[in-house]
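Excluded from the complex is one protein chain; the other protein chains are retained at their positions.
Let's turn to subunit A:
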Amino acid sequence: MAHQMHAFHMVNPSPWPLTGAVAALLMTSGLAMWFHFANTMIMYLGFTVLLLTMFQWWRDIVREATFQGHHTLIVQQGLRYGMILFITSEVFFFLGFFWAFYRASLAPLCELGESWPPTGILPLNPFEVPLLNTAVLLASGVTVTWAHHSIMNHNRKETTQALTLTIILGLYFTLLQAMEYYEAPFAIADGVYGSTFFVATGFHGLHVLIGSTFLIICLLRQVMYHFTSEHHFGFEAAAWYWHFVDVVWLFLYVSIYWWGS
């Protein structure tokens, strides 16, 4: 075999982008099928394909990165740019929901009684569970930084502890949000208040679940000795993503929960 004279990663053909696309198609059409025909078959099939894709794609990348050494410094630089671009696109995704919220709330229509929250809507008290959620997410931002510093300082025990704590805080946030949704005195179909509230906070919740998954993968890899003090971009990407989710929550809290009530 010819000797490779550069530091770039020449990737092999992989089926996972295709299976991922199939999963996305099945999940979106399955969602429409659920809404229109109350049948969840296709949606769950799509979700299963998604989980299989995630598992195998992640496994392949771990093999390439950790065991085959393909993630050289220059490759890691590319991964950094990729993650930055991805998070930037996520910022604009959420910007759309904030736009909808402010469009509806800054000059409320006659139909809403020209007031925000609209006449008849009882919003959640921002100083109860939502404030606790803010504290929980801010604390998880601290613990993920603690985990990062522990990795860089070769402190294996504290890395595992801090990362576990971050994941627990993330799951606690999800639990509190689920309870808050269950108890909410308004619904997504109530009008523009419910629509903007549940679409914005719901997509944030989805991102918390994705971020938690990402951190759980990092914890498993940490336990399996995949990270070194110099080479742990998988962890850093998860931490960046987690901070992004945290910042989105702060904007949601200040705009929708606090100002919007």
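Please note the rule applied: contacts are C-beta pairs under 8 Å (C-beta built on N, C-alpha and C of every residue); 3 or more make two chains touch, one makes a residue touch a chain; residues count from 1.
We adopt the following convention: contacts and distances are computed from a predicted model.
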Absent chain [UniProt protein name; select from "Cytochrome c oxidase subunit", "Glutamyl-tRNA(Gln) amidotransferase subunit A, mitochondrial", "Nicastrin" or "Ribosomal RNA-processing protein 42"]: "Cytochrome c oxidase subunit"
Hidden-chain contact residue, picked from the options A:30, A:46 or A:118: A:118
Omitted-chain contact residue, chosen from A:5, A:38, A:110 or A:189: A:110
Those residues of subunit A which, in the complete complex, touch the missing chain: 110-114, 118-120
